[in-house]
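Only one protein chain is missing from this complex, and each of the others stays in its spot.
Here is chain A:
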Amino acid sequence: MNTGKDDRDVKLLEQILDESKQVQGVSLWQDAWKRLRRNKAAMASMATLCILGILAFLTPLLPLQSPIDKDLNNRRFLPPSLETVVMGQRDGLKFKDGRLTAQLAKFEDEIGELRTKQRSESDPDKRDAIDEQIENRIEVEHPFNQLWNELDSVSWGLCELRVSIFGDYAIPSIFGTDQLGRDLLARVFWGARVSLIVGIVATLVSLIIGVSYGATAGYFGGIVDTIMMRIVDVLYSIPFFFVVILIMTFLGDDAIKKRMNEIGIDQIMVFYVVIGAIYWLTMSRVVRGQVLSLKEEQFVESARTVGASSSRIIFRHLVPNVLGIVIVYLTLTIPSVMLFEAFLSFLGMGVSPPDVSWGLLLKDGVDALSSVKLFWWVVVFPGAALAATLFALNFLGDGLRDALDPRMKNRD
């Protein structure tokens, strides 16, 4: 307003502004959080998932045994035991002559020697040749690369940290060992990384496709909506399970695998995207329905009356109101994606060795089950890990739905 703006007036208003900062309202998010905190199952699930996530991320740092180190002679199907194991000192291991730390030191010495040799070399061609030699040796012979499969740089750093903290110590095989004598505890942990990442990445892919597709259809409505949703209906009618099998079989072909490796596409990455690209259908329907009903709400109409632009209406008015449902749906999609991954891996079409996932572990476990001798641990531990995670996600999703559901909210 352009009148009545004398100094005293402005001062008074500023004073009120200061006072208003002490009266903070309770937003619907805070309200939902309050309700969620009262739900013990959901909070326990959330804590479980947080711990699981942190542990999965820090797996290379934990003093676990190698997940790929086989011992077919002495360690096949060992039941859970507390017998101490020293990293690198086991019979049948690749470096029998010492412990991991000793082996590492030896390897570093050898590389160091090569480097001094390289420095003293005057011919640049020979220097390059030695460079290549060093790289090759690290790739093949470095103890880390023998104990773990394709570590990324972060995991490599964590592994180094682990060696400097724990030295040669490794947790005993408390989960037993599998058919090839590999430590099951380590495999469950490394499998958690893959399974969780599949769940999260595939769900994010489905979130991005689903939300943008659904919101577009819902917001524009009319003929756009009709066409877009009919496409979804058609896709729904295709049994997507077969589509995935088809795609994964096609991509599993060696020639194509090789071609994709050349371009730098990881098989497992394709797997995430394929699952995500299939799970977006329901998400898009949910979002479209929400947007369709929200855009007829009076507060959207009042924003239009005020003159707010489309983008303002979408991002300030529609999205924050759809978000609740999307979050709930997200927590319920992650477990179904994880289960689907496990199922595909179980059928041998998902994650392939030497990568590990819970589904793959279960497959190995079931293969190892026989009527002659019951190796229960190979099935029970990976199964329990998967079941616990799925339960936690479902409880959390349920809790979130109860907490965010506007119908539960006393609207007055």
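Definition applied: contacts are C-beta pairs under 8 Å (C-beta built on N, C-alpha and C of every residue); 3 or more make two chains touch, one makes a residue touch a chain; residues count from 1.
Keep in mind that, in the parts below, contacts and distances are computed from a predicted model.
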Missing subunit (named according to UniProt) among the choices "Oligopeptide transport ATP-binding protein OppF", "Molybdopterin oxidoreductase", "Citrate lyase alpha chain" or "V/A-type H+-transporting ATPase subunit K": "Oligopeptide transport ATP-binding protein OppF"
Which residue among A:Arg35, A:Arg285 or A:His317 touches the omitted chain? A:His317
Can you list, in ascending order, the chain A residues touching the missing chain? 1, 3-4, 8-10, 12-14, 16-17, 19-29, 297-299, 301-310, 312, 316-317, 320-321, 406, 409, 411-412
